[in-house]
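Only a single protein chain was left out; the remaining protein chains are all shown in position.
The block that comes next holds subunit A.
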Amino acid sequence: MASNCPECGSSNVVEDDLYSQRQWVCEDCGSVVSEGHLTTLLSDETQGRDVPYHASTEVVKKPCRNLIAGFIRVRALCRILRLSNAMESEVVSLFESAYNLPNFLHVTLTKKEILGGCCLLCVCRQRNWPVSMGTIGYLLGADNSAIGTVYQELTKSLNIQATTAGITDLMESFCYEFKLGPKQVEEVLSETPQRLLDRVSALIELAADTWIVTGRQPLPLIMGSVYVAWQSLNPMARMKYTFTTFCKIGKVPEQLWRKSRDTALKRVNELLEVLCKLGRELPWLRGAAVEHNTVATLVDDILKHRRALLLRAVKNYEQQLQNELSETQTTECDNAPSESNRSDSSSSQTPAVMSSDQAECENPADEEATDCQLPPTHWGKRHLFLPPCVKICKRQKVDVPQLEVTGDEDISDSEIESYIRSQDEIKLYLKAQKELKQT
């Protein structure tokens, strides 16, 4: 501060601190010219700024509060899902390494919560422990699509390879969600988890063969099939209970089934339709009608012989297609009398098939009506059970023909004129706009 030393008069005054006290010392004679305060003042303590972390002398970095909260949350998730201690520690270490990655460090807190759930999902998949994204979503209160994006980012950044859980793995854990033991509900409504699980696995296998599983969300389907299985195990007493009542009886958490109630009901209808189609093939019914409300009694038999019934149904359908094909061919090339002879002979050759065909005669008409514009080699033309995308296939845009262009052709003026307004049109347009603005 003072530039001249009062003792010797030199101007060589330097700042040379003594420990924490600022001092200005003359270099020539060594006398202290002036010094600062040794202790802090009250104003410094109350109004001064804190030392920022990078200027402090702290050596060990404390873990940030969000990371600590994340650990607590991840451990809680592991305990809710009853993972082993080894798996829990694996999840926590994965979360720690993922948290400090640059693309997860500066994101929103919701994303960090979802990151915890995704680490859990990764570890469970690596150990073949079936956990669905829907369960994680319900526990965290997050959307499946959000979890999906974070999961994909996580696997890409850390190069994790994890297997995808199939629907059959999720079944067992889901069946145990429904509290239908003999002590928890009435005798008439109770069911052991093992019996329920057997029935549900058979139903899901059937659903997988008939295009109900692929491309659909697994959880509503499992819920629907548990409902159908529970009804079929004691149809007389349980037919009157609706899906909602069933979920309340089983004490399933309400958020889990309320969101997907409509989808689950759609799957129930699809399952019942398939069961009805197979029920008609049962030989001891002799082609009697099978409806949605009566099929529950037959489910036991249908599931026991489902392979044979499926083969029968598919074979009958193919036979029917062939019959119809040969009939249309004969009507095209023959006269009326020979046509009737032909159809008589074909009917006499296949008496056994005709009886079951009569029961199915409405169905093929429906299937052919929806069978549209598939290429002739497509497998969909030959199958009885089709996914919805093939049954209701989009019509190709036939009205716009493909232009044969080279890209470098001449463009005539008249074509371009059609895209530009003339002066009169512009005046009219501006007038109309003004009038519209006034009203």
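For this structure, a couple of remarks:
Operating definition for what follows: contacts are C-beta pairs under 8 Å (C-beta built on N, C-alpha and C of every residue); 3 or more make two chains touch, one makes a residue touch a chain; residues count from 1.
Here is the rule we use: contacts and distances are computed from a predicted model.
The chain that is not shown carries the UniProt protein name "TATA box-binding protein-like 1", picked from "Sestrin-2 isoform X1", "TATA box-binding protein-like 1", "Ribosomal protein S13" or "Glutamyl-tRNA(Gln) amidotransferase subunit B, mitochondrial". Among A:L42, A:V188, A:M236 or A:I416, only A:I416 touches the chain left out of the display. Touching residues on subunit A toward the chain that is not drawn are 132-134, 144-145, 148, 151-152, 159, 161, 163-164, 166-167, 214-218, 311, 375, 377-380, 387, 389-390, 400, 402-403, 405-409, 411, 413, 415-421, 426, 429-430.
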